[in-house]
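Just one protein chain is left out here, and the rest sit where they should.
Chain IDs A, B and C follow the sequence of writing; residue 1 opens each chain.
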Amino acid sequence: MFTTTITPRIGDTDGLRHINNNVVPIWFETARNPIFRIFVPNLELTYKKWNLILAHTETNYIKQIYFGYDVEIRTYVSRIGNSSFTIIQEVWQNGQLRCSGLATMVHFNFIKQKSERIPDDVRKELEKHLITEKELKIKNDKEMKENKKHIEEFDYIESDM
Amino acid sequence: MFTTTITPRIGDTDGLRHINNNVVPIWFETARNPIFRIFVPNLELTYKKWNLILAHTETNYIKQIYFGYDVEIRTYVSRIGNSSFTIIQEVWQNGQLRCSGLATMVHFNFIKQKSERIPDDVRKELEKHLITEKELKIKNDKEMKENKKHIEEFDYIESDM
Amino acid sequence: MFTTTITPRIGDTDGLRHINNNVVPIWFETARNPIFRIFVPNLELTYKKWNLILAHTETNYIKQIYFGYDVEIRTYVSRIGNSSFTIIQEVWQNGQLRCSGLATMVHFNFIKQKSERIPDDVRKELEKHLITEKELKIKNDKEMKENKKHIEEFDYIESDM
Partner (left out) sequence: MFTTTITPRIGDTDGLRHINNNVVPIWFETARNPIFRIFVPNLELTYKKWNLILAHTETNYIKQIYFGYDVEIRTYVSRIGNSSFTIIQEVWQNGQLRCSGLATMVHFNFIKQKSERIPDDVRKELEKHLITEKELKIKNDKEMKENKKHIEEFDYIESDM
């Protein structure tokens, strides 16, 4: 598991006073940096060196996310195929899972314009972060049960009445 | 079908010289305005009036999108449930389908904090934009076949070698 | 004067229910496309072809901007120097000037990494859009006086009390 801490900014909220939906995939992209570094250690953005493309994403919006509290993005690997692999990403705030998502990326040769097998050394690194969806669900349910919510969050609905 | 035309800006590209993945869900949000207006005609952003939440999104990245050419976002309705419904959204550029996605939204009462049945008049409006995934595929395949690509797009890969 | 029409999206607002400050420079960037095309007609994003860098920007936040109404971005040229020039940009909504800004750009050779004189043909194109700050102020004051505000905007402050 990779973890990335992000401080929301006021512009990440929208008129409903929660973090806007489109901020989540942006945070997920930031939190993919450690994954990118496995494939391109110095993160060089040229067609000769960069070798990943994004094929598919899914995002589940579970609970509201607030401005004023840091968020933790967690990144796992859930599947390693021949040339593609899938990661799971989550947004946690104040001890609760707020959003989950997945992203399928392809190991891609930009010069030849075709996908290529994920090399063995990269594969070995990715495997260190493998988890099944079932294992993750058990882990998350346990963690959320243990978390006593000490921080009182805003009741913005109340403010509006 | 609703269509929205958007002009990409230079900041929408990333170092790989195509439109960055995270711009697509942002464009899709802009193109959901006509859907929002069916539920909240004046788009008032208060808990008393706004009545939609986003539950789930998926995005498929099919072809590169370029800066320098307008994009057309097409929005269809693919499913109308009791309190939730699903829309399909597409990015077209230079006559080709570049990205497709779906978004499931829920008719939601913010004050009561619970989902509510989609009213009949709203339902009737949504139905005007219904299409099945199969119908859409046939329609899109036909259109792309007919489109002779008159515009020569950049070969940025070449520029890098 | 160049004009660009943009439809705000819900994510452009922030928790104060107006358009977030940082959206304005993003809109201004979109509205610089016609300026970019004078220098780089096909907008090719390579170091061999692209020839502009941004040196300085200023933004004045005058009136709130709302989600739910299109905005018009107006772009003028206010100064043409040897290698640099300055543009003025404005956000208009519902007949009122909401934001104004300026941006100084430099004609720049990326390969040689140095600024270069603005060519005469480019200069001639830029001159078509020249206006002085004084002329612009008179023009804008006149226009705003004539505009009877027919559209009733949201009173979000009221909604919060």
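Following the convention adopted for this analysis, a contact is a pair of C-beta atoms (placed from the backbone, for glycine too) under 8 Å apart; a residue touches a chain by one contact, two chains touch by 3 or more.
Computed from a prediction, not measured in an experiment: that's the story for all the values here.
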Field: Selected residue (touches chain absent from view) among A:M1, A:L43 or A:L130
entry: A:L43
Message: Out of A:I26, A:V91 or A:L126, which residue would touch the omitted chain in the full complex?
response: A:I26
- line: Out of C:L45, C:I73, C:I87 or C:L126, only one touches the absent chain, namely C:L45
Statement: Even though one chain is not shown, chain B touches it at residues 10-15, 17, 20-23, 67, 156, 159-160
Statement: Residue positions on chain C contacting the omitted chain are 14-16, 21-22, 25-26, 29, 45-48, 50, 53-61, 110-111, 113, 156-157, 160-161
- request: Pick out the residues on chain A that sit against the missing chain.
  value: 4, 7, 9-11, 13, 17, 26, 29-30, 33, 36, 42-46, 48, 67-68, 154, 156, 159
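Note that in this section only the chains that are shown with their structure count from here on.
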Field: Numbering shared by both copies at the chain C-chain A contact, with half separating same from different
entry: same
Query: Can you give the whole-Å distance between the Cα centres of chain B and chain C?
result: 27
- line: Note: chain B residues in touch with at least two other chains are 26, 29, 45-46, 48, 156
